[in-house]
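I have placed the structure first, in the form of structure tokens, so that the comments after it can refer back to it.
Take a look at chain A:
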Amino acid sequence: MVPLTWYLVVAAVLFCIGVFGALARRNAVAVLMSIELMLNAVNINLVAFWRYLEPDKIVGQAFAAFVFIVAAAGTAVGLALIISVYRSRDTVDMENVDLMKW
Partner candidate 1 sequence: MNVVNDPFTWAGNVIAQWLGGFLPPVGVDVTMMVLRAGVLGVFALVMFMVMTWIERKGVARIQDRIGPNRAGPFGLLQPIADGVKALTKEDITPDHVDRVVFNAAPILSSVAAMIVFAAIPFGPGLIGADMNIGIFYILAVGGLGIIAILMAGWSSNNKYALLGAFRVVAQLVSYEIPHVLSIVAVVMLAGSMSMITIVEKQPVWFLFVLPVSALIVLFSGMAEIGRSPFDLLDAESEIIAGHHIEYSGMKFALFFLGEYVHAFAVSCIVAALFLGGWRGPNIFGLTVPYLWFFIKAILVFNVMVWARGTLPRLRIDHLMAFNWKFLVPLSLVNLIVVAVADRLAQAGGLAAGTWPWALVMLVFNLAMLVVALALVGWAGQRARRAAEPREMPEVETHDEAHDAEHAPIAAGAH
Partner candidate 2 sequence: MTTLQVMFILLGSITLAGGLYTVTARNLFHGALGLIVALAGVAALYALLEASFLAAAQVAIYIGAIAIMIIFAVMLTRGVMGAYPVKDLWSLAVSSIGTVLLLAVLLVTLFRFNWPQTTPAAVPADSIAQLGKALVDPNLYVLPFEVASVLLVAALIGSAYIARDKK
């Protein structure tokens, strides 16, 4: 049997990859993809906890399913914003989108 910690390590590394992408990339779509990675890392944790700690209760699976919803809603709105910004400002570079900065 695979130890629980292995899953947690993979999830932690995946989460950090996502954090790095969100911080280092300039392209808004790339940042959104990094956020998807982070959400997936969280989901791995939820499912691993469900499997190893309480397989007879359904909590972990239900939470993971709700994360799916939030991820989908977030992506939909995020991409709509990106497309809208691209159409009005002709860029998807996060550095240039500073309308709300000051």
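Note that a residue touches a chain if its C-beta (ideal position, glycine included) is under 8 Å from a C-beta of that chain, and two chains touch if they have at least 3 such contacts; residues count from 1.
How were these picked? Simply put, all candidates are chains of the complex that A comes from, given by their letters.
Given the structure is predicted, the values throughout are model-derived calculations rather than measurements.
Engineer: Which numbered chain among 1 or 2 touches chain A in this complex, counting any copy?
Structural biologist: Selected candidate, touching chain A: 2.
Engineer: List the residues on chain A that touch candidate 2 in their complex, please.
Structural biologist: Listed in rising order, the residues of chain A that touch candidate 2 are 1-10, 12-21, 23-27, 29-30, 32-34, 36-37, 40, 43-44, 47-48, 50-53, 55-56, 58, 61-62, 64-66, 68-77, 79-84, 86, 92, 95.
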